[in-house]
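Yeah, one chain of the complex is gone here, protein chain that is, but the others are all in their spots.
And then chain A:
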């Protein structure tokens, strides 16, 4: 048994090494899919876990309550005594201010805290010490964005302070996702045009800093302008939402309450959006990878049949033969899974960004066993799905046929042959190329359709993120991050589609070696044959692009909306000219990609090919 496994492995490895370029392309296609899948899975865990550990380390509140004027302080004190509340911190005064650090200015909300540690929400210091008079502690994500460190001098509304610490909290999502406490209100993620229409004095993307209570009171123009915030600990944290519902009242001046689950959602919102993008990307890429592998396997089977014959003649059972063929692709899939996991975990931190504001969020997002398992399973699954049919077919083929090396006979698609007789020579030959391998053409159409519908969705999302970041619930920095995730998926999608197009043309040119040579012996010019090989790719690409742009992208977009619960009415669908341009661009790109293989296929010396057929 062991000996047999070793034999299978040895034959498989040798065959892979014999065909380096194909193996490399295959590896590339699978790695693209596994990388994206890894990113999607890693981001799922990226934000949730650090928030929980931050909550534990800081005595995170179950409910945060705020009032925006001094007069309502009594309401907060009432809440502290409400049933179910077992502990509280504050109320703490909060004032808006302008912070200047090393030439950069930003709005902040400054919270006045006691020098002694609080039992609820004691921000966890990452660097330095807790607040003291004249010393400011900066929220970690904000500190990172501003690039300030312990010991740096800063000014708040013109007064000098020194950064004494950098800390994380679970009472507010990290910068730039912070909630608004102060009376003047905040604008997060607004474009300059939108800001111009808003009332002046709004804080723009305020960061969070902690000072001593005395310092905060000194910053406030008058005591009546101070807002207050209080952190509540409940007997049962799961009751937080119910508590918020029970104690919220309408009215502008009423205390605003926020449950910890709400804060968590704010923290993970970006990760969730990016993750959905990546998961959809991973699906599209997975489908493309199946197409790549199928084309490759189909193309290789032709010259593998001879080896199969040899194996069988040497006494290999059909099972052994199928095992060798499967082993090759499973081996590539396992390597691709490892490469994708490595690449994914390297890229993930670039896409999370907000991680600095939470404990454990600064490093690499966690790589769990379930992620490793899922990615490997998907990669191997793709390889098996694409290989199993040809492998079984080869294993069952008769030994004599296989030894004769007769490649898979071409299909006869009668109606295409009849129609093609009426067309000019290049199209006549092109349709017959298509008619010979309908399955491969379908794969080509599907591959292009998937890519184009992916690009369609990217166009919609990009337009949406550009036009209405506020409506999308994200600020500038987040929009930028999402756009990067989108771009990453698109680049990979596009590369894989390009690899596919090249695969398919290459396999087609090889497959049509004989008929191309024969057509030329019968008087077709090299130009006509090249044009036919190119048209046999470009026509399906045109069909794929149309299917992908018109029904495909629309359906995919609405499917995404259904999954994410998004509101598709707010998005503008791409205008017709953009879709037409997309179709045209796709056709041009495919034409460019196929030009070289098609040219070579049409200009191969005729006599050598016809002679080789005799051997």
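Rule of thumb we're sticking to: contacts are C-beta pairs under 8 Å (C-beta built on N, C-alpha and C of every residue); 3 or more make two chains touch, one makes a residue touch a chain; residues count from 1.
Keep in mind that, in the parts below, contacts and distances are computed from a predicted model.
Novice: Could you tell me which of "Tryptophan synthase beta chain", "Putative ABC transport system ATP-binding protein", "Transketolase central region" or "Acyl-CoA dehydrogenase" is the UniProt name of the chain missing from the displayed complex?
Specialist: Going by UniProt, the chain not displayed is called "Putative ABC transport system ATP-binding protein".
Novice: Which residue from A:417, A:543 or A:596 sits in contact with the chain not drawn here?
Specialist: A:417
Novice: Among A:101, A:181 or A:519, which residue is in contact with the omitted chain in the full complex?
Specialist: Spelled out, the listed residue whose C-beta touches the missing chain is A:519.
Novice: Consider the whole complex, including the chain that is not shown, and state which of A:12, A:170, A:240 or A:435 touches that chain.
Specialist: Here the residue in touch with the unshown chain is A:435.
Novice: From the list A:425, A:463 or A:510, which touches the chain that is not on show?
Specialist: For the chain that is not drawn, the touching residue is A:425.
Novice: Just to verify: which one of A:7, A:57 or A:610 makes contact with the chain not shown?
Specialist: A:610
Novice: Provide the residue numbers of chain A that touch the chain removed from this figure.
Specialist: Missing-chain contacts on chain A: residues 409-413, 417, 421-422, 425, 428, 432, 435-436, 514-515, 518-528, 603, 605-607, 610-611, 613-614.
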